[in-house]
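Down below is the structure, laid out as structure tokens.
Entry: chain A
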Amino acid sequence: MSRGLSVDPSDAVPLWKQIEENVRRLVASGALKPGAAVPSVRDLARELSINPATVAKGYQRLVDAGILAVKRGEGTFVADKPPVPARGERDRELEAGATRYASLAVTLGAPSDEAVEHVKASLKMLRRKSSGGAE
Partner candidate 1 sequence: MSATPSPVVSAGRLLVKYGGNPKPTLEEISFSVPRGSVYALLGRNGAGKSSLVRCLLGQQKPTSGGCFLFGEDVWKRRASLMAKIGVVPEDPDAPPSMTARQLSAFCAKLYPTWDAPSVEARLARFGVPAGTPYGSLSKGQRALVSLALALASSPELLVLDDPTLGLDAVARRAFFEELVGELADRGTTVLLTSHDLAGVESMATRVGFLKDGRLVLDEDLETLKGRFRRLRYANEQTEERAEYGQELAAFDAVRVKVRGWGVEAIVSNYGDESFARFTALEGVMDAESSSLSLEEIFIAIAGETPGRNA
Partner candidate 2 sequence: MRAFAAVFTRELFERRFVFLVAFLAGFVPLIGSGLYGWSTPDAAEGRVLVALVGATALSAAFALLLGAAVIVGDTREKRISFYFSRPIPSASLWAGKLLAAIAITLATAFLAFTPGWLSGNGRARNLWGLDATPGRTALAALALAVVFVLGSHAVVTVARLRSPWVALDLILAPTLIFLAAVFLQALLREAFTNRYASAGQIAATMSTVLVALGAAILLALLAASLAQVVEGRTDARRAHGAFSVVFFGILGCGVALLGGYAWWCASARATDLASISDAGTAPRGRWVTVAGPLRAGRLGGSFLFDPSSGRSLKVRSFGAFISQDGARASWCETRIGFFEKGNRYEMYVADLSSGKAFATGMPCAGAPPAFSPSGNRLSFLDGGTLAVYDVSKPENPKQMFASQTDAGSALAMAFVDEDTVRLFPRVFNARTRSGLTPESFEITEFSLPSKKSLVTGRFDRESLPYLRLSADGRYFVGSRKTRDAENESVLALYDGRTGAPVATLASGIRSAQARFLTGNRIAVAGIEHASARLFFYEAEKGGAGPARSIALGPAARVALGGEIAPGRVVVALNASDQNDEAAAHTWKALSVEASTGAIASLGEGLVPANRYGWWSNAVLPPAEAGSPAATLFLDAESRLVRLDPATGARTVILGKGK
């Protein structure tokens, strides 16, 4: 599973947030099925060479959001029923992202088709990455 999980320490986004977003993405894309096991804090920290406290924080947020669940003595797993983001919120996020991207395309003077092609290609690549290491 961790094949789909990578972090960039020098990235602007805090590491714990990167982990959180990565896991959300994997779960949402179906690469991580409900009930599937995720690496322990220790193992993931070792693999990524990052502070376990950081991993722990990301996991905690995921647990709080109901995406992950801890089973005592057995480990951490994807929740049986991970919440799906509310439609309204999802639409707002997509719209905000689209607006940002569109203004960027306009600024750069890219024609609409080209802009859309880029979006499709990115989606494809990301989806492939997420499912590449899936069980």
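How were these candidates chosen? In short, all candidates are chains of the complex that A comes from, given by their letters.
By definition in this document, a residue touches a chain if its C-beta (ideal position, glycine included) is under 8 Å from a C-beta of that chain, and two chains touch if they have at least 3 such contacts; residues count from 1.
Since the model is a prediction, treat every value here as computed from it, not as a measurement.
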{"item": "Identity of the candidate that touches chain A (this complex; choices 1 or 2)", "value": "1"}
{"item": "Interface residues, chain A side, partner candidate 1 - complex", "value": "7, 9-15, 41-42, 45-46, 48-54, 103"}
